[in-house]
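A single protein chain has been removed from this complex, and every other one stays in its place.
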Amino acid sequence: MNVKDLVKDDKYLDLDDANHPANLICELCKLFYDKDWVTGTGGGISIRDENDKNLVYIAPSGIQKEKLQPWEMFVVQLSDEKVLRTPNETDSQLTKNYKYKPSACTPLFLSCYKFRDAGACIHTHSQNAVMCTLLWEDKVEFTINNIEQIKAIPKLKLNESTGKVEKIGSLENFETLVIPIIDNVPHEEDLTPTLDEAIKNYPGATAVLVRRHGIYVWGETIWKAKVYNEAIDYLLELAVKMKLHGIPTIKE
Amino acid sequence: MNVKDLVKDDKYLDLDDANHPANLICELCKLFYDKDWVTGTGGGISIRDENDKNLVYIAPSGIQKEKLQPWEMFVVQLSDEKVLRTPNETDSQLTKNYKYKPSACTPLFLSCYKFRDAGACIHTHSQNAVMCTLLWEDKVEFTINNIEQIKAIPKLKLNESTGKVEKIGSLENFETLVIPIIDNVPHEEDLTPTLDEAIKNYPGATAVLVRRHGIYVWGETIWKAKVYNEAIDYLLELAVKMKLHGIPTIKE
Amino acid sequence: MNVKDLVKDDKYLDLDDANHPANLICELCKLFYDKDWVTGTGGGISIRDENDKNLVYIAPSGIQKEKLQPWEMFVVQLSDEKVLRTPNETDSQLTKNYKYKPSACTPLFLSCYKFRDAGACIHTHSQNAVMCTLLWEDKVEFTINNIEQIKAIPKLKLNESTGKVEKIGSLENFETLVIPIIDNVPHEEDLTPTLDEAIKNYPGATAVLVRRHGIYVWGETIWKAKVYNEAIDYLLELAVKMKLHGIPTIKE
Partner (left out) sequence: MNVKDLVKDDKYLDLDDANHPANLICELCKLFYDKDWVTGTGGGISIRDENDKNLVYIAPSGIQKEKLQPWEMFVVQLSDEKVLRTPNETDSQLTKNYKYKPSACTPLFLSCYKFRDAGACIHTHSQNAVMCTLLWEDKVEFTINNIEQIKAIPKLKLNESTGKVEKIGSLENFETLVIPIIDNVPHEEDLTPTLDEAIKNYPGATAVLVRRHGIYVWGETIWKAKVYNEAIDYLLELAVKMKLHGIPTIKE
């Protein structure tokens, strides 16, 4: 079985290009598994095609993320949410007739693309994220300031004239990072209205925490989204430690 | 010494097939060692042959799990518990005349196959598992609810007409995951009656915690068992952190 | 695209020599990323050329440290701080016209070279470092004694006649390691005067902690700096644990 031969006519794949969205999703899912962010099939990644911004690649649901293969991706057309490619049409030598479903996060990923013009969106079940939503149980925002790593987070502003959120730089280390926390619901797709509302109400946010669940982080490109996700997780991990030692995360 | 030549007549081995049970046990023991679940020769894995469900592969006792080789496996016939293959018959160039014993967990693994028709069974000494049995010292059940990762755990139900436990879906995130805790005994094989009782009394369970010892997790296939084990360990790790911060694991 | 061909005329690079400063910076940034010291583009490394001590290699600002490539380095002439090489002049097939900036730590690295004749300087956002600056919030020094690992830290002394700080051996395990803590500022380059002052006031120090930010560690060579950084981080990690358990870090 020659894998390349089996997918050579698939216009949504290019196994030889390490920067192809389908390949990058696999590379990063493996990295995130090693960081314990997507164990037990949790979490997911979606990347928008840089050459055709109407196409988004989405990892399938319920698959071991560290074992993901490029031909297991869904491709959705952003304009009408039409599924252009499903892994179920891939040669069965590669998929063993497994019945794939798109990630339950799909509508949430699409919100990030539509309302923020994101280039990629990352969803993890990071324990630091879950712990912060528990430690901020009665709050609708996680906040932290005066930590250097805050500088890695983008400073975003709503452009009133265009109605679009624009990146105007990075946060300063003394500024307060605010991440909205929305409550979890039984079915992931039902998070969409509250996520949409949080995205709208927090034009400065590049992430949303989901209580007792995890976090969504997006960015202009997959590499920006990865860096934002790393920097935010660093801050969430630090916040959990600060709480344990009785140190407030906000310094006046 | 050509390893493949030395085992080429062994019908229970196939070094070239990555999905062969003997090879998968080695791959996963290495992964579990890196996660600190089977250090110091602790823990073990057993996999049932998908093509002949009467055959189960079992890792040997007392061997460094991360260094396990396919030819070190025992193969047991499920119907009569007859040992069909022992590593002691392998060419001594490979085994150096080491005297292998089957895992002390063997009777426990066999219980999972018999009473639950499992496809694989994982046993680890995970510190998260041990800590939860200590933090729930006076309880016979570990319980947690309202965490997203619970969705990765199967929903099981006793079919009264067949007397068999069947998978009817997955737990909802708001449902309560219940894992029975049984007390440890001096000799691992003597855990069998209490494990059997827990398996019988908890038809909804896909795992049993052993106090001051570790955990047994089983599933329909080795990959399902791996995913359940990862998701459960994630929840046990989170539970230990929640306890430390004074957060209850059950939310009414 | 043949990478070696594209940089073969660059006199500041030698892809074949593993010990070349540009290559070592990449190797160590990958290692430090795996240790969670430079995630989210945080931190940086600078190495002085052993063969021409007037040249220092500096990682660029804002790049994912684990993905750094040798041709992305800046080279600065120590005597006049003139930039001799910028990655912006590298073939655009390698850099994709990304506009590089030298690390914001550059003036701080240069201070270590000038005032201490360092051979290399490491800057990380280690959470152990940040936590110690928070746990020692009202102190201007972090101190610990009577731990064996302290022996890995150099014993330094100001030579009054030459005005230079000289290494006279290693600390004893019963001696007190003192690391000055300076307060963070909005712009990293503005740390220079306080860092310079700390370097001057603490001739015995081979590191400076920056509150709510991280740590700077330097040494005679990159390998010495790496060992000092590891030993100090070990002590900072231990100190956080000691604090949590109510154990003082100073034993009279």
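Going in written order, the chains are labelled A, B and C, and every chain counts its residues from 1.
As a convention for this text, a contact is a pair of C-beta atoms (placed from the backbone, for glycine too) under 8 Å apart; a residue touches a chain by one contact, two chains touch by 3 or more.
No experiment lies behind these values; they were computed from the predicted model shown.
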item: Displayed partners of the chain not shown (whole complex); value: B, C
item: Per the touch definition above, residue among B:56, B:130 or B:195 touching the missing chain; value: B:130
item: Identified contact with the non-displayed chain, of B:39, B:86, B:176 or B:221; value: B:39
item: Residue of C:24, C:68 or C:152 touching the missing chain in the full complex; value: C:152
item: Hidden partner chain, residues of chain C it touches; value: 146-149, 152, 172-174, 223, 226-228, 230-231, 233-234, 237-238, 241-242, 244-245, 247
item: Interface residues of chain B (partner: the chain not displayed); value: 36, 39-42, 64, 125, 127, 130-131, 134-135, 137, 184, 186, 210, 212-214, 240, 243-244
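One rule holds in what follows: only the chains that are shown with their structure count from here on.
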item: Core chain by centroid distance, with centroids computed from Cα atoms only; value: A
item: Centre-to-centre distance between chain C and chain A (centres being mean Cα positions), rounded to whole Å; value: 32
item: Numbers and ranges of chain C residues touching at least 2 other chains; value: none
